[in-house]
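One protein chain omitted, others in place.
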Amino acid sequence: MKLAFIGAGNMGSPMARNLLRAGHQVTVYNRTRAHAEPLREDGAALADSPSDAARGVDAIVTMLAEDQAVEQAVESFVETLARGAIHIGMSTIGVACSKRLAERHAARGQAYVAAPVFGRPVAAAAAKLWIVAAGPPEAIERCQPVFDALGRGTSVVGADPWLANAVKLSGNFLIAAALESMGEAFALVRKSGVDAGQFLEIINTALFNSPLYAGYGGAVAKEQFEPAGFKLRLGFKDLRLVQEAAESAAVPMPLAGVLRDRFLAAMARGEGDLDWAAIARIAAVQAGL
Amino acid sequence: MKLAFIGAGNMGSPMARNLLRAGHQVTVYNRTRAHAEPLREDGAALADSPSDAARGVDAIVTMLAEDQAVEQAVESFVETLARGAIHIGMSTIGVACSKRLAERHAARGQAYVAAPVFGRPVAAAAAKLWIVAAGPPEAIERCQPVFDALGRGTSVVGADPWLANAVKLSGNFLIAAALESMGEAFALVRKSGVDAGQFLEIINTALFNSPLYAGYGGAVAKEQFEPAGFKLRLGFKDLRLVQEAAESAAVPMPLAGVLRDRFLAAMARGEGDLDWAAIARIAAVQAGL
Amino acid sequence: MKLAFIGAGNMGSPMARNLLRAGHQVTVYNRTRAHAEPLREDGAALADSPSDAARGVDAIVTMLAEDQAVEQAVESFVETLARGAIHIGMSTIGVACSKRLAERHAARGQAYVAAPVFGRPVAAAAAKLWIVAAGPPEAIERCQPVFDALGRGTSVVGADPWLANAVKLSGNFLIAAALESMGEAFALVRKSGVDAGQFLEIINTALFNSPLYAGYGGAVAKEQFEPAGFKLRLGFKDLRLVQEAAESAAVPMPLAGVLRDRFLAAMARGEGDLDWAAIARIAAVQAGL
Partner (left out) sequence: MKLAFIGAGNMGSPMARNLLRAGHQVTVYNRTRAHAEPLREDGAALADSPSDAARGVDAIVTMLAEDQAVEQAVESFVETLARGAIHIGMSTIGVACSKRLAERHAARGQAYVAAPVFGRPVAAAAAKLWIVAAGPPEAIERCQPVFDALGRGTSVVGADPWLANAVKLSGNFLIAAALESMGEAFALVRKSGVDAGQFLEIINTALFNSPLYAGYGGAVAKEQFEPAGFKLRLGFKDLRLVQEAAESAAVPMPLAGVLRDRFLAAMARGEGDLDWAAIARIAAVQAGL
């Protein structure tokens, strides 16, 4: 397919590379052009604006950090993107933002598919992302070659694009909740005199048997939050989007409220650039550890 | 070994049976004698009181529902249990209770090993429990044949018996936290219009890859909380013991506070005898689902 | 003074009337013109747009329900308001919005004073509002005749206008917290068998001795939430603005998190148009009362 790709960051770069390797023709735009340069070796063309990148493509992929960045990009390319072309939004954005994008594209006769991903940069590089897609079935079908090049599987959760965003945000909420629960439990056993690493081994062997608990739990047990796989301030952004979605659906989420305060407490300590697993340390701090 | 076993309930009966099968000589006491009767076919002797059961044994195992039940049993047998014999406390009891028991036995020249287990009745029957033990190293060594007959592994977490109880309680806290986080996330995606079962499949495939999340998540997604594998009112008891431990260690645990209210809300609805996974439904109820 | 007044609602109408009675020359604009008509009898001129109202005045007062309404009004009148004139923002708006307005007016050489008020419509009619003002001292001084006509006192909290908004929002947070605390305490004593009205009398006589506790407490004790003095959905708006301010200042506020869920639970029950004291009933509902 003829594709545009907006956003060559930690996630976007390996994803664009995988699209090139799968034989797609890809024009890349990144605000800081230098970050996109290496992709030229893989065969990418570079564009000077989202608008330029969008000209003549079958589909345009966005992979950016925030609602606002995505909306600005869309404002740039919505006029040059052809009628009938597809915007595949793979960023983790809010439900409300996704609704606005759906309207914006519909008004222009374009299709909008939300397709956020689960997986960190290393999974992106290995084409092992898990893609959660939602949008018009016919459009999703046309996106399949893109999804195949990027991930190990795709779940289609509905015809309304924002459903995919709700699922992605809820997933991130579950991870943050697991982090907080480990933070509190580790604080309790450590202050009682049990080694955190041993506790982690026990709960993972006896209870969760989950690579995610093992991985994040290891970071929490060792209090090792650098380098950041996913920055705390971005985790907070997602938590806010969870609360925004919960608000518009009128769903009380007390645990989300606890998480919010953990993120704020970490940011008050100047830890916004650590890995988001660092929210688990707040429990230890408050216990005087 | 020559053993006594106090408590032939859902967990205790299969455990006692496995001890018999492993060749140990076991005298069983259960308050309701009829529940212990079937163990006679496996070679158990039945006693009329904990005190009777304790006479002449190398070790006595307790597997009861609550702190109070364990303390009453100990009061009954502490005078007849030989000096040098071991009390292996496998119930999920509080840290404070465990400290009292340690003192009680020390004063009588007896050893006390706390050895609570992770695993449900089906794991008990299959001798697949995971045992968390703490106590004097020499005593723990002598308990090894008992642990071998009951579980698939043992973690020794320290020389102070109550450390094992702190670990077990913290593990249960982590499960309850996972339940609550699923309850809130499911409420959000369901109210947004996504199928709960599909969401569960996604998060388990893409994120947790954990049998525990799969199992409990299935119950939450289907709102199927009967029959109870572990009753909600017992889960609340454990949560209270977590808070008791957190209090004596001065560890703020906001998530435990949220869980407390979920248990209370469920009990105000008369759901104390459902499986404890039913706390996850409170989020749905409060969202008007 | 020659004044414009934007927003002739429950609060704005009596305020505009008091300005007229104090001898000011007032041009009023209200989106629904009919609501402003009665003010003509008091000597008001009516305008067809905020822009029209602003022409030639010394100061323009805004008293509207939401950030967005205020920003739209400002967009309308910022070009016609004279350099050196003052925008007196008396609505309860967010800190971030107030910062944007300050910049907007500064760029046009206009002064911006934030002056939100404490008090309900009955206090507005009696010119008994309490005004919290912030902004350039010289501008505040010029506003004094306006404040004198509207309230029983003014507190000046700083030279940055948004400080007044932070104070107003924090005040509303304190009221909501008092409501929630009464909700929980009343649920406990009622379920224990004590009469709610008697409990209220005791705590107010023995503890708070506060008209606010007496007033809201009476509503909570009788569960009488209509007619709404201040709608629950507007209270939620304010709570959100509190959380927004807390977020930008990195201040964890766990009680605000609890309140958020109470508002959401009430709205999930369709109670957004009740008086905001109705959040206190959620505790009773969850206790099965």
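For clarity, chains are labelled A, B and C in written order, and residue numbers in each chain start from 1.
Just so we're on the same page, a residue touches a chain if its C-beta (ideal position, glycine included) is under 8 Å from a C-beta of that chain, and two chains touch if they have at least 3 such contacts.
This one's a predicted model, so the numbers in the text were calculated from it and none came from an experiment.
With respect to the chain omitted from the figure, which of C:Ala54, C:Val167 or C:Leu274 is a touching residue?
With C:Ala54, C:Val167 or C:Leu274 as choices, the missing chain is touched by C:Val167.
Determine and list the chain A residues touching the chain excluded from the picture.
254, 261, 264-265, 268-269, 286-288
If the hidden chain were put back, which residues of chain B would touch it?
Residues of chain B in contact with the hidden chain: 240, 243, 246-247, 250-254, 257-258, 260-262, 264-265, 267-268.
Contact with the hidden chain only, please: which chain C residues?
95, 118-119, 130, 132, 153, 155, 157-158, 160, 162-163, 166-167, 170-171, 173-175, 177-178, 180-182, 184-185, 187-189, 191-195, 198-199, 201-203, 205-213, 242, 245-246, 249-256, 258, 261, 283, 286-288
Just so it is clear, only the chains that are shown with their structure count from here on.
Chain C and chain B are one sequence twice: same or different residues at the contact, by the over-half rule?
Same residues, largely: of all residue numbers at this interface, over half are found in both copies.
Centroid of chain A to centroid of chain B, CA atoms only: how many Å?
38
Using the average of all C-alpha atoms in each chain as its centre, how far is it in Å between chain B and chain C?
The answer is 53 Å.
Please list all residues of chain C that touch 2 or more other chains.
254, 261, 264-265, 268
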